[in-house]
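Apart from one protein chain that is not included, each protein chain of the complex appears where it belongs.
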Amino acid sequence: MTQTLQTPAVRARRGRLGGHPVALMLPAAALTAGLTAIPIISTIVRTIADGGSGLARLFAIPNFWQVMLNTVIWTIVSVLGAVIIGYIGALLLQAKALRLTGLWRSLIMIPWIIPGVVGATVWRWSLSSDYGILNQWLLDLGVIPEPVQWLSNPDVVLYAVAVVQVWVTAPFAVLMVSAALAGIPTERYEAARLDGASAPKILWYIVVPSIRATTGIVVLTLAIWALNSFTIIWVMTSGGPAGSSTILPILLYQAFQNGDQSLTAAVAVLQLAICVLFALVYVRTMTDLEEQS
Amino acid sequence: MNRATRTFLAVGAWALLAVMMVWTLAPIAVMVFTSFKERNDIFAIPATLLPKTWTLENYASVFTSSSMPQALLNSVVVGALVAAATLVFCFSAGYALARFRFRSSRPLAIFILLGQIVPLTVLLLPLYQLVSSLRLLDSTIGIALTHLVITVPLVTWMIRNQIAAIPIELEEAAQIDGGSRFDAVSYVTLPIAAPGLAAAGMFAFLQSWHEYLFASVLTTSSSSRTAPVALTEFATEYSVDWGATMAASVIITVPIVIVFIVLQRYFVGGLTGGAIKG
Partner (left out) sequence: MAIRPRTGVFIGIGAIVVLAVAGTVVYNVAQQSTASDANTISWWVPDWDYDVASDLVEQFESDNPDIDVELVKTTGDTVANKVSVALDSGNVPDVITESIARVKTYMDKGQLADLSDLYDENMPVDDFAPGSVDVVSDDDGTYAVPYRWATNALIYNPELFEKAGISGPPTTWAEFVDDAKKLTTGDVAGTAWPTQGDPSDLTLRFLDFALADGATIENGSPRLTDQSVSDSLDLIGGAIRDGWATKSSFELDNTGIRELFLQGRVAMYLGGVFDVDTAVEQGAPVASALMPGPDGPGVAQGVGWGYLVPKASTHQDAAKKLVSFLGSPENMAALTLTFPARVSASEDPKFQTPERKPFAEQLASHSLPAPNDPKWTSMIQFVHDQIEAVGLGSSTTEQARDAIMQQATTTLGE
C-alpha cells in the first residue's frame, strides 16, 4: 500500500472538508452525558456527602481484601481465557480446510445467546457434587479417584466459576476477531506468501498488528464484563462458600438488595474507579499505538 | 506445502473444531435434553444426559400458559431497535472521532467510554424517572432507550477503531471522482467496515437481549415484557419449573441463531480485494 504524499494541498483538503465534527458527535455525546454522567456524579456526591461512612464501612467489611483478591483473580483468568479461546476459534474458522464456517461460527455464538441464568444453572447442575455429570464422566474415565467439589471447595470454586465466565464470553471474542480478520485484505497474505513467509510468521507480522485495535477493545470489554458480572457467580455459588467466590459486583448486589444506600454507593464508586482505570489505560495504549503507525 | 502436510493440517483443523464444538455445545446439550425431561428426571441421581422418558409438556406449557412467545417478539423488537439506533448514533460519532482530530476529541471519546463503566444499579432510579417522564413506561421504545446506555459507549469505540483502520486515501479517491463525502462513506467506507459494523450490531443486539434489570422494572404488562423477565415466570415462590425454563430458553435461542447464520455473509473476507492499488 502506498502513501499519498502529505502535500499542503492534501492537508488543506482534509481540514476544509472537515465539516462540523462536533455536530456529528452531538447525538452520541448528549445521550451518553445525559443518561450516565448525572447518576455517576450523584453517586459520587452521595458517597462523599455522608462523610465517607459508606466507604469506611466498605473497607471495614471483614473479608473485603479477600473480595478484592478474588476480583483480581477472576478478572485475569476470565479475560485471558476468553481471549485465548476467542483467538483460536476465530483463526480456526479462517482455515481454508474447513467448510460451513458460517454455521460453526453461529453455533459458537450460542453460549452468548442463551439467557445468562440458564447457562449458569446448567453449569451448576453439571458441576454439582451430588448429581453432576462432569464428576460422573471423570470418574468413569478414571481421571479422578473421587468426585471433585467444584462448587464447594474454597480453593477450586473461583476457578470453576471463572471457566463458566470464559464459556459465556469467548464467543464475543470470536465474533470481534473474526470481523477484524475479515478486514485484512487478501493481497497481504498473498504478498507475504510470495515472499516465502511461513504460517507463524504471517500470524505474527501480518495478522496480529492488523487486529491490534480489535484486541484492545476485546480485552477492555471482557474486563468490564468481568468486573460487572454477577449472575454466574450468584446462581452457581451465591458468592460462597464463606465468601471464597465473592467478587466486588456480588458485594454491590448484596448491599443493593439490603437497601443499604450508602454502602451501595460506596461499592459502586469503587467499582467505577477500577473500571475507569482500565478505560484510561486502554485509551492511552490505543492512541499511542495509533500515533506510532 | 506438500500434500501430506496439507492433509495433516486439515485433519488438525477439523479435530480442533470438534473440540471447540464439544466445549461450546456440551452444556447446550444438557439444556436441550432437560427441556424434554419430566420433572422427576431432572434432579435424578445418578444424572443422565438423555431423558428417561421424553416429553413435550414443557414446550406445551411455554406456548400455552406463559407469556414467552410475546416476550420473544418484544425482545427481538427491542433488540432490533437498539441495534439500529446504536449503529446510527455510533457511526456518526465514531466516524467523527476517527477522521477528525480536533482538540476536544480525546476527552470527548474518553467521556463517552465512561458511560459503559457505570454499574447499572446506579442508573436504575434516574433512568426509570426519565422514561416515566417521557410517558414511555411499559413500552418497548422505553426499554430500548435505556438499553442505548449500555451499547452506545463501546460501540462508538468499536466503530471508531474500525474506521480509523480504513485509510482515508480510499475515501479521497472516491471524492476525486466527483462524489461528496457522504458518497465516499457509503460507497467505500461502509462496505469495508461491514464486518466490523455487523459485529457491532450483533453486540448491541445481544447486550439488549440479555438486559434484565431495567426491563424488569420498566415493564408491567406482558405486552412489553422482554424474554429475560418472562423467564422468571417459571419460578414460583418455592420452586422453579426447570423443564419449562429450558424449553423457553431453546425457543428463544433458535430464531436468533438462524438469523446469525443468515448474517454470516457479512463476515466473508476479501471485500477489500482490489481496492488498494499502487
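For clarity, chains are labelled A and B in written order, and residue numbers in each chain start from 1.
Operating definition for what follows: contacts are C-beta pairs under 8 Å (C-beta built on N, C-alpha and C of every residue); 3 or more make two chains touch, one makes a residue touch a chain.
Being a predicted model, the structure only gives us computed values, none of them experimental.
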Among A:50, A:187 or A:260, residue touching the chain not depicted: A:260
Residue of B:11, B:125 or B:258 in touch with the missing chain, whole complex considered: B:125
Omitted-chain contact residue, chosen from B:25, B:170 or B:240: B:240
Contacts of chain A with the absent chain, listed as residue ranges: 62-63, 124, 128-130, 149, 151-152, 154, 237-238, 240-243, 254, 257-260, 263
Where the missing chain touches chain B, by residue: 40, 43-45, 81, 84-85, 88, 124-125, 128-129, 132, 134-137, 139, 141, 145, 179-180, 182-183, 185-187, 190, 213, 216-217, 220-222, 229, 232-233, 235-240
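Assume only the chains that are shown with their structure count from here on.
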Separation of mean Cα positions, chain B and chain A [Å, integer]: 15
Chain B residues within the chain A interface of the complex: 6, 9-10, 13-14, 16-17, 20-21, 23-25, 27-28, 30-31, 34, 43-47, 49, 89-90, 92-93, 95-97, 99-100, 102, 104-106, 108-123, 126-127, 130, 146, 148-149, 152-154, 156-158, 161-162, 164-165, 167-169, 172, 175, 181, 192-193, 195-196, 198-199, 202-203, 206, 209-210, 212, 227-228, 231, 242, 245-246, 249, 252-253, 256-257, 260-261, 264-265, 267-273, 275-276, 278
Residue ranges of chain A in contact with chain B within the complex: 1-4, 10, 13-14, 17-19, 21-22, 24-25, 27-29, 31-33, 35-40, 42-43, 85, 88-89, 92, 94-95, 97-98, 101-119, 121-123, 125-126, 130-133, 136, 167, 171-172, 175-176, 178-187, 210, 213-214, 216-217, 220-221, 224, 228, 249, 252-253, 256, 264-265, 268, 271-272, 275-276, 278-280, 282-283, 286-287, 290
